[in-house]
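Quick one: structure below, then a few questions.
Shown here: the complex without one of its protein chains, the others still in place.
We call the chains A and B, going by the order they appear; numbering starts again at 1 in every chain.
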């Protein structure tokens, strides 16, 4: 499933901002703290959303026999976590290569998506040109096209040009997204005052210079979030890489799939692989999670 | 296609980009061409990796096109005929819809409720919000593996617990509905928190005066929720439902990982349309022609469902909206704030 973040297009940036202001003003007043029932509900929700990850640790730190014999794992992790990690590295599934591939794809796509989307978003939001309206509608409309629609021709073409089996075949189709363009258009519309652009232009700055010195800095908060979304999306993508790359040059989700189909009888090993593949994003989440939350919620209200 | 236009924020009447005063002749072309230049990466890439494959899919679907042997004979609409007469296609369609409904409906309901809970004036707001979002960073493949094990028939945690409390174990990997339920659970696990935050943002943007007025009118909390919150969430609701339709009908990763073979079960009881597409193109039949036909049919279905969604949600939400407007007309300008 690929849902996409929604921002100001539904709630409205201005609305969000004014609501935020109002909340702040009223904090002392009627907005009383909720009772303990609310917190109990939240703790339960939190347990549900975190337990599957803990279950991974439980299994990854166990061994295959224990898992087979005790479907209900012990509450505390067992002691085999690092043994299982090293077994994953020793297995014939190229985890390290998968990591490098996933990282490369995610980093390159994040950068290109941000740059191309900001360029296009700036153009749509702040520049005037013939066909702007229809073209923007077209961009939005393309978001409704299922990505799998063109999978067969894409496979044929990639094979023809010899990209099949190489990560460039995964990178290129995701170098810019309709969502990214839409997102940056949305953001820059509100965050970038015309006065700034005009001032730069009056000073004689060229279009691209104006973009680079005025629009890019203004776009930063939204760009960071877009990069984060793109990174997560690339990191977790499976279908297309699975089809085009082949088992010898996998991404991390493919590594997990390969581990499973090779060692499904030994779930401690498979789960150790799942843990190793998931951990990097969890770490990113620990540091940048609040930005992700903010990104999903308000499209950078701060901007 | 136009399904996404309602949330489109800046109608041109609201804000016409001001012409940037600039009269020097130098850089005239710069001004004229730059906008096109800046949007060109998207359009060029889309033309190559989006539009062209789309058209080419139509072309391939008219041929007997073998995975390895390549293009063979022109067969007209035979591929569509074969697919539409194949029980497996309809079974895949049934599975996809069943999984889609089992995931999207409870998910939206849960997300709205959770958003309402989170919209309270909590301590450590960010912590709770990050908490519900945590599953989002787990790759669908990993989710599929984890839940595939949790729902294992013989040695899974869930059946063990069921047996423990004296219930019969469920045959998650055998029976149709249980397998759909298990797969939907994976989808819900990963996406509920995400959608919760979207709804939360939308809820916080609802003007307070609406609630204040409702309180003055004597409306209770529930009444407020159904008469103000839900109608005000309309654009968000449409957006969430449409994106989850586009994504949900293409579901592949989770059902693929639900069993180690990845074939969707012995009776293909949880094989989705995309898995069927893969099976046709890269599995035993190796028929790119038929796979392309399935891709186009899927596209058609998504567009139709998107339109239906749009009509239904518009209707439901507007009817609620009107009530609110009647009682509190002075707030009718609230949606202009964007």
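Basically, contacts are C-beta pairs under 8 Å (C-beta built on N, C-alpha and C of every residue); 3 or more make two chains touch, one makes a residue touch a chain.
One rule holds for everything that comes next: contacts and distances are computed from a predicted model.
A.B. asks: Since a chain is absent, check the UniProt entry for it and pick the matching name: "Cellobiose-binding protein", "Glutamyl-tRNA(Gln) amidotransferase subunit A", "SpoIIE family protein phosphatase" or "Anti-sigma factor antagonist".
C.D. replies: "Cellobiose-binding protein"
A.B. asks: One chain isn't shown here. Among B:82, B:161, B:213 or B:307, which residue touches it?
C.D. replies: Final answer for the missing-chain contact: B:82.
A.B. asks: Which listed residue (B:155, B:224 or B:314) would be found touching the missing chain in the intact complex?
C.D. replies: If we include the chain that is not displayed, B:155 is the one touching it.
A.B. asks: For chain A, which residues reach the chain that was dropped from this view?
C.D. replies: Counting only chain A, the missing chain is touched by 65, 68-69, 92, 94, 97, 100-101, 103-104, 107-108, 111, 115, 155, 158-160, 162-168, 171, 212-214, 216-217, 220, 243-249, 258, 261-265, 267.
A.B. asks: In the full complex, which bits of chain B touch the chain not displayed? Write them out.
C.D. replies: Touching the chain left out of view, chain B contributes residues 67-69, 82, 86-88, 152-155, 171, 174, 259-261, 265-267, 282-286.
Throughout what follows, only the chains that are shown with their structure count from here on.
A.B. asks: Approximately how many whole Å separate the CA-defined centres of chain A and chain B?
C.D. replies: From the centre of chain A to the centre of chain B is 15 Å.
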